[in-house]
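Removed from the display is one protein chain of the complex; every other protein chain stays in position.
Per-chain residue numbering starts at 1, and chain names A and B are given in the order in which the chains are listed.
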Amino acid sequence: MNRSRRINGVVSALILAAFLLFLLFPLYWMLLTSFKDNSVLFKLPPEWWPSNPVTSHYEKLFADKVFLTYYRNSLLVSFCTTAVTLLASTFAGYGFSRFQFRFKSLAMMSILSTQMLPVVSLLIALYTMYNNYGLLNNRGGLVIALTTSCLPFSIWMIKVFFDGIPIDLEESAKIDGASRFGILLRIVLPLTKPGLFSIGIYSFILSWDDFLYSITLINQDALRSLNAGIAIRYIGELSYDWSSIMTVCVTSIVPISLLFLFFQKYMVSGLTAGAVKG
Amino acid sequence: MSKHWKTGLVTLAVAGLLTACGSNGNNNDSSASPAASSGSPAADEPITLKFASWSISEEATKGALEEMANQFAAQHPNVKIEFVGIPFGDIKQQTFVMASSGNAPDIIQTFTASFPTYAASDIVRPLDDLLGQDYINDLLPSYKEDYTYDGKLMGVPWAPSPYVLYWNKELFKKAGLPDRAPQTYDEMLEFAGKISKLKTDSGEQVYGLGEATEKLPINGMIALRNIYSFNGSVFDADGKVNVNTPEVIATLKYYQDIVKDGLSPQGAKLKDLRNLFSIGRLGMYADGYYGRKVFQNLSGKGEAFDSVWGVSLIPANKTGESVSIGEAHGLVISKDSKHPEMAAEFIKFLTDRDMIKLYHDNSDVMSARQSIGVLPEFNATDFDKTLNDQMHHIKALPTNNQGLEQAYLEIAEAVQKVTVAGESPEKAASELDAKLKQIMK
């Protein structure tokens, strides 16, 4: 018994190591590449640790001030999207959880179905509308577009979460004469904090990941977001300048990873709570 | 109570964030500006020209293009050039999307493989009246033809780039080959075979001859260079589509063999070939003018690498003389442009002696204008001379047709069928024939 448990432990340690290798090695390789000079980059066998690390790729990158603008735009847009998504999806999710109405499942299905088509096939119609409403080259417009791509799953996840909160509390508050909004804001929402965290993180990452919306709806350098900026500078016509590409990749993920490490306490518990209920 | 406070704060913060997003993004003025009448450009009328391009964003060319725009603005104080940077891979789709709501930039950068789609569309305008016959007649005939649709010049070949053969002198030496480029395809294949036997110091494979076979329209276009060299064509003597010919089959066989025999890497993009060439793992490949700067950077050796490689005309094959195709970054003027005259003026400025010289010094760009190509500054080095020489050994691409870009992609796919999927050249050619007959009506 004891021995088989030890074998189990060793096996699961090995499996865990394999997982970590798969998930983390590419990141290490990215980081390493960004510190290699082109003269050693393509050498085989490769250098597992740079014999002569160079920072020239970083210097070149940061000499181009526009990248700081891209970061700022991306952060701003992602935060705004998260905030709007949280607001709209909490309300809608509460409605779907607490009220029975005709065509409810049809409505829910329609909401989900808006996420089923890829953005590429909607580009022309989307652009035409944005043009008509003067929302092009406007970060607010981009926030609206990204919000709608986050909303359906967020509504669904938060609805599942609300479903798990007993309704008794709300009923007793109602008897005490609290208004419906009062109940939602003061009684239900505080209980939902972990759920809000999980959809917040979900929407933040989704909007941080966006490429097609931002490249279509925004074409001024000063308003561009990071992914579009990376594509335009580094997935170009002429060559794969791998060390420069990896450098910009590293710098683009460091701030957001730090943010996540900072929030990790909330995150794990947030995701924990958000996913389970129901 | 404190909960209530927090909710209020969050709401406030959200509202604040939203206004921040909105107010900073209010930059839509230029498209909303009142439509100016499209008369001749008055001297002091303020004009904004939107110029959609990928080169203005790429590191290698950004500086040169900004300089050009500045010089133009210095000469035309009332004109502002507004760059719209769009990635190379997205520019066609994005500019068509913009045009769908009458919002297209005044000038759009394109390249030869995408150009047919612009030319056949209703989003660009003919340039004959704007540029004048003198300008147009100055263009090299094959480039003029490549940028003509339905008898009208629809775009300007801005930065022309004939495909020439790059060869690595060090690898030639190491393989015991003469210190010169091959003169014929047979010789090229023989050299490539010897180079492919080499290994790098750490025992990695070296390729003799690289051909781009990734599934992209441009690689189908590049395949035409080989089809032409095998004395083939997309059309038969009567001008009808016919690729089920011995020449096309021989070309596909050539692709199949060089990949099968390990002379060429499989499924490479031109970008991959440039990388391999820079690190001494590719003996020969055909490319445009872009090579030098890319090699300097990727080899990690800078200008010292310039002496490692040589450049020569594409070797002769069945036609008995060097045949290549001419790629070019082109410029088109969109039909929606409010200031087509000024846009044409800007294009003329960009393709003028001074600006092409600037671009040449920066990136080895040549000129498609005969009067400029002969100038001494464009014939100073062997590299220049070879590029210029090759520009006179170019066969025009198929006549522009609305299905041409799709046809290029189908050709690339046929090449993939023989190199990757192991299909026989005969079968691939007959399938391609059926497809092209359907597409190029």
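We adopt the following convention: a residue touches a chain if its C-beta (ideal position, glycine included) is under 8 Å from a C-beta of that chain, and two chains touch if they have at least 3 such contacts.
One rule holds for everything that comes next: contacts and distances are computed from a predicted model.
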| query | According to its UniProt entry, is the unseen chain "L-lactate dehydrogenase complex protein LldE", "PQQ-dependent catabolism-associated beta-propeller protein", "Cytochrome bo(3) ubiquinol oxidase subunit 4" or "Sugar ABC transporter permease"? | reply | "Sugar ABC transporter permease"
| field | Neighbouring displayed chains - absent chain, whole complex | value | A, B
| remark: Among listed residues A:V54, A:L75, A:L191 or A:I253, the absent chain is touched only by A:I253
| request: Name, in rising order, the residues on chain B that touch the hidden chain in the full complex. | output: 89, 92-93, 96, 99-100, 117, 120-122, 204-205, 213-217, 265-268, 272, 276, 279, 281, 402, 405-406, 409, 413, 416-417, 420-421
| note | On chain A, the omitted chain is touched by residues 12-13, 15-16, 19-20, 22-24, 26-27, 29-30, 33, 42, 44-46, 87-89, 91-92, 94-96, 99, 101, 107, 109, 111-122, 124-126, 128-129, 144-145, 147-149, 151-153, 155-157, 160, 177, 179-181, 184, 198, 205, 208-209, 211-212, 226-227, 230-231, 234-235, 240, 242, 245-246, 249, 252-253, 256-257, 260-261, 264, 267-268, 271-278
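Operating definition for what follows: only the chains that are shown with their structure count from here on.
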| chain A-chain B separation of Cα centroids, rounded to whole Å | 35
| task | Would you pull the chain B residues touching chain A in the complex into a rising list? | result | 3-4, 7, 13-14, 17-18, 20-22, 24-28, 31-32, 52, 54-55, 57-60, 83-90, 93-94, 97-98, 100-101, 103, 200, 202, 204, 271-272, 274-275, 279, 281, 290, 293-294, 297-301
| remark: So, in the complex, the side of chain A touching chain B is made of residues 37-45, 76-77, 79-80, 83-84, 86-87, 123-124, 127-128, 131-132, 134-143, 185-186, 189-190, 215-216, 219-223, 228, 231-233, 235-241, 244
